[in-house]
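With one protein chain withheld, the remaining protein chains of the complex are depicted in position.
Presenting chain A:
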């Protein structure tokens, strides 16, 4: 009797588990991504822009802590603050005053440094159009199952972001780059965070699907920096990224916090500027997108004793017959410009001659003056 109840309990337990596994299996693939990438860019140089490097390194730290490996992070820092001559504490970049948190260390791998951080390089990283000699660490090798986090910080304005004090990227360029990424199936979902002045203008022009964007300030507002450190002498962090870092410190890989919590980071009372976000291009509900979908590289591992039959799906795919033969598209070139004819054609040498009227007029005048000076009576000596 006891064995029977035990066995029935065991079977109900198993069946309940199996139901859970099926559900979990469904949930397993619900988010749609299998790998995570991060592109973290700091666009300003010079010592007084310390806070932008600190911003980027803080996000780098959080993203690494939550699981994204260095091989999947493209870190672009436009200047070296840790080894800057003016850094009173060399080899450190602090993100909190009183030097509480050093976000630099010997495990920071910077992929694009100094003058390599240009608009061209940034766009090439995003679209993947890099020369073949580019090492893997400098490439964004994402695929259509990648969730990408893109974080930009620096100085910006209405519709542009300044790179390196000499060039700028516009919101249209950025939107077009993301569209290229979508067309080339380089991302599954993309989270775009920007911490600059008038940052909301940078995501205004996005038109590709599966993009979610957050900005630290609206158009017409400036993003402000958080606190200066009197020992180092510069502002250490920007407000938005400071509160973002505080928020992310509470996130761990198993956290179920979703994007709606991220939108609440840094309200106007703390940030002075009004953070903005854009979710209309994002196909899922933002509430269902976990923070770790973008900030972490969470591998979903469920240990189960059950087997799940995946072969049904494979059989379905095979049943579609390959009936259509690949159509041969013949390419034809447009008629070439007849270059050889053009370059061998010498221009006709037209010699310019002064008009006859001019010559006539000029010499008449000269003769008139001559005879007025020397008298008409000389004429009779000539004729």
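FYI, contacts are C-beta pairs under 8 Å (C-beta built on N, C-alpha and C of every residue); 3 or more make two chains touch, one makes a residue touch a chain; residues count from 1.
Here is the rule we use: contacts and distances are computed from a predicted model.
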item	value
Omitted chain, identified by the protein name its UniProt record gives, among "GATOR2 complex protein WDR24", "Phosphatidylinositol glycan anchor biosynthesis, class U", "NADPH:adrenodoxin oxidoreductase, mitochondrial" or "Cytochrome c oxidase subunit 6C"	"Phosphatidylinositol glycan anchor biosynthesis, class U"
Per the touch definition above, residue among A:231, A:283, A:308 or A:365 touching the missing chain	A:365
Residue numbers in chain A that touch the chain omitted from display	347, 349-355, 357-358, 361-362, 365, 369, 372-373
